[in-house]
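Input: one structure, supplied below.
Removed from the display is one protein chain of the complex; every other protein chain stays in position.
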Amino acid sequence: MERFAELLIASILLAGLYATMAYGLGLIYGVLRIVNLNHGGMIMAGAYAGWWLHEELGIDPYLALLPVALAAFLVGVLTYGLLVRRLPRGAAGGVQSLLLLFGVWLVVRNAAYLMFTGNDQTVRTSYSTLAVPLAGALVSVNRLAVFAAALATLVILHLLLRKTYLGKAIRAVAQNPESCTLVGISVERIYMLTFGLGTALAAVAGLLGATLFPFNPSFGAGELLKSFVVVVLGGLGSIAGTAIAALILALVEVFAILVIPAYLTAAVGFVLLVLVLVLRPGGLFGQRVLG
Amino acid sequence: MTVMLRAEGISKRFGGLKAVDGVNLSLREGEILGLIGPNGAGKSTLFSMLAGSIPPTSGRFFLGGSELTGKPAFRIARAGVVRTHQIVRPFSMLTLAENVMVAASSCGRNRALARKSLQFAGIDERRHEYPMRLTLAGRKRLEMARALATAPRVLLLDEVIAGVNPVEAQEMTRLIRRARDELGVSIVMTEHVMPAVMSLANHLIVLDAGKLIAEGSPGEIVHNPAVIAAYLGKAHAG
Partner (left out) sequence: MKPPWVRPRAVVGLLAVCAVLAVGPLLHGDLYAHNLVTLTFLGIAAALAWNWLGGYLGQVSFGHAAMFGLGGFVAARAQISLNMPMVPAWVFGGLVAGLYALVWGHPTLRLRGPYFSIATIGVGEATRLVCTYWDWLTGGSSGLSLPMQVGLKYRLYWYGLVLAALAVAGSYVLRRSPLGLSLLAIKSDVDAASDVGVSSTRLQDLVLFISGATMGLCGGFYASYFSYIEPGDMFGFDRSISWVLMGVIGGIGTIVGPALGAVIFVLVRQFLIASYPQLYLGLYGVLLVLVILFEPLGLTGLALRLAHRFGYRERPDLAT
């Protein structure tokens, strides 16, 4: 029973991270209809950024969240402005943008390798090993902090999308880009900002993940797939949908330990992805647009 | 006159919505059957079912004696029921000649027929070009040529005339009539361009909200109060 509570809490905490991570991918897909294959690369970049700031400058990872997010936002804006913008929109651009962003991922990966070598790294702070009792189980402070940070990020995101003009413009473009130009929304600007936002979310998730798991430059493929599972499961609709889907994935992954050997749990996500894509391409909540 | 295409109680349900509700339809050999009705009446859905693009929720349909219900689209095409598309869908990576070749060879016809279809549709001189070089009218001709290259017994024309200028519209109308008269193809056509449908169709059926509300000759349909009500609202019917 204690084990059950422990696993359940672990799932919930993990789901926070997954939701943040997935939303970055989903935002870009929902608005631009592009699958950002550099998503994994930016998660990895966020992890390294946080690690480097901590190792070299002693900055606590949670303090580094804002600067890393801003930097990643800029990277995303540049990626869109310099590269993605040149591709044709719509179905014709589908595989092309996939390959383009894949190329960017390779470059990012190589850059990380050159700068930091291929060894595993983690971010270890003074409080990394602390744990507190919660509902009869011992929960690491780290995981709680990550969850809190993820939750905060999602709340900010929700407010941004619902309450601000920018947010409404983003949702409008997601639904109907052509009409947006008629009401004075610069669709290209929104695309650029959304790409930046999605990239920033990926980096934030990466930074948070760096405090929990070891990572190296090849990190990212698994996270990309998990993000995709969450997006497809939860649909492109509300943050709530994403959160529920993230929870489902986390639950399946964590509880799978009870039935299959530990080394295969990573495969669970992949298998789930293929199953979900093939059986319910419309997502569990249907393919709604943002909002 | 033999019945070529026959549908019995065809229905399509999307979740809670009944897009097509128990439609019966008979297309006789060598005839042009017009399918009309206000927007959202279910014409496209009915069309898609006849072409095999989507399966009916209930009901059946037959080509001559053989049942086509539930068969995949390519089987229905090879059996002799071929559709064109409302929004043209040419094979953009193939030349015009290759577009019709694919259709012909997939349905067991030879390349001579493919070439003749291009000539019939009047786009033969441009056969080595790609569809994107053509105007909309040209691409609609390609849709027809591609369908005809399969030597169909029944041609399902989905709004081939809408969206082109009046001169082209007249040309397309002529083309459709020639397909019936010279090639012996039986045709079901849906259309919003009323003059074309009225002049071409031997027989009309009218759909409204998924149900068949009237059928008859063009002359009869024009005066049918139910039809007028469907298009213009009840106030105008009387």
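Chains: A and B, in written order; residue numbering restarts at 1 for each.
Assume contacts are C-beta pairs under 8 Å (C-beta built on N, C-alpha and C of every residue); 3 or more make two chains touch, one makes a residue touch a chain.
Predicted, not measured: the structure shown is a model, and the values here were computed from it.
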item: Option from A:Leu14, A:Val75 or A:Leu100 whose C-beta touches the chain left out; value: A:Leu100
item: Contact partner of the left-out chain, one of B:Lys12, B:Lys43, B:Arg146 or B:His203; value: B:Arg146
item: Contact partner of the left-out chain, one of A:Leu87, A:Ala131, A:Leu166 or A:Cys180; value: A:Leu87
item: Absent chain, residues of chain B that touch it; value: 51-53, 72-74, 77-78, 82-83, 85, 89-95, 97-99, 101-103, 105-107, 111, 114-115, 127-128, 146-147, 149-150
item: Contact set of chain A toward the excluded chain (per top definition); value: 35, 83, 86-87, 91, 94-100, 102-107, 109-111, 113-114, 118, 218, 221-222, 224-225, 228, 261, 263-264, 266-267, 269-271, 273-274, 277-278, 281
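As a working rule, only the chains that are shown with their structure count from here on.
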item: Chain centre separation (chain A, chain B; CA means) in Å; value: 47
